[in-house]
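Notes follow once the structure below has been shown.
Let's turn to chain A:
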Amino acid sequence: MRRSSHLLICGLAAGLAACATPLVSERPAAVTGQDLNEITSVLKRDFKARGIATMARVELDTLQQQCNLHRDSPPAELAAKLEAEQMKSIPFPSGSLIGDWKRGERIAQNGRGSMWSDQAGEPAGGSCYNCHQLSPGEASFGTLGPSLLRFGKLRGASPEIQKYAYGRIYNSKAYNACSQMPRLGHAGTLSEQQIKDLVALLLDPDSPVNK
Partner candidate 1 sequence: MSGPMKIRATAKDGVADIRVLMSHPMETGQRKDADGKVIPPHFIQNVTVKLNGRTVAEGQISQAVSRNPVFSFRAKGGKPGDKVEISWLDTKGETNKAETVIA
Partner candidate 2 sequence: MRRRSRHAALWLTAAFALAGAHAVAQDAKKEIQKYQSMITEGSPVELFELEGEVLWKKKQGPKTASLEQCDLGQGPGVLKGAYAQLPRYFKDADRVMDLETRLLHCMMTLQGRSRDEATKRVFGNEDRLSEMESLSAYIAAQSRGVAMAPGASHDKERGVFELGKRLFFHRAGAWDFSCASCHSEEGKRIRMQDLPILNTPAAARPVVATWPAYRVSNSQFKTMQWRINDCYRQMRMPEPVFGSEASVALNLFLTVTGQGEIYRGPGTKR
């Protein structure tokens, strides 16, 4: 009752401030530091730790903070600075970065890992097919990320390409500050060996990705 009469008044009195501003669902035009503090305190109040998903996860690191503040489009200078910081945090292993593409395919298929429903210490997956096309035999692939079909065939497997592929999986924000791709190594989801296996899936000439 209350609300319908309120709506009626709104209808008659279109032009009154409260009624004249319809709710819009578009992305907020600006985000301030205070907005972020408020949201974080709401999350702290309204969320709870469960399993391996601890409450520390609602705290923003510098990168998340800046991407939120700049709505994923930081100015070029800031983006370069953030990317450089992320790059520095990648522990590139020495030697060949190419593991076993068969294991890589299984990791790419596996969508588990880092969720509250996962156990600590259980090997995680990379969720790669959720967003990328890889092996042509897998028709059920997502499109949030670019297709990686023939990734190695197009680029070869030089040490530079290996390093790029490894780094991109370990921490994609080192290459694109506010990329939507998770920092799979940085977040602790994938191990060094798992990332090498994924690099093999992308670069090994025998991998179905390059067939």
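Definition applied: contacts are C-beta pairs under 8 Å (C-beta built on N, C-alpha and C of every residue); 3 or more make two chains touch, one makes a residue touch a chain; residues count from 1.
The candidate set was assembled so that all candidates are chains of the complex that A comes from, given by their letters.
In this text the structure is predicted, and so the values were computed from the model without any measurement.
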For chain A, the touching partner in this complex, picked from 1 or 2, is candidate 2
Interface residues, chain A side, partner candidate 2 - complex:
2-3, 6-7, 10, 18-19, 23, 25-28, 31, 35-36, 39-40, 42-43, 45-50, 53-55, 57-60, 63-64, 67-68, 71-72, 114-117, 129-131, 133, 136, 139-144, 149, 173, 180, 182-183, 187-189
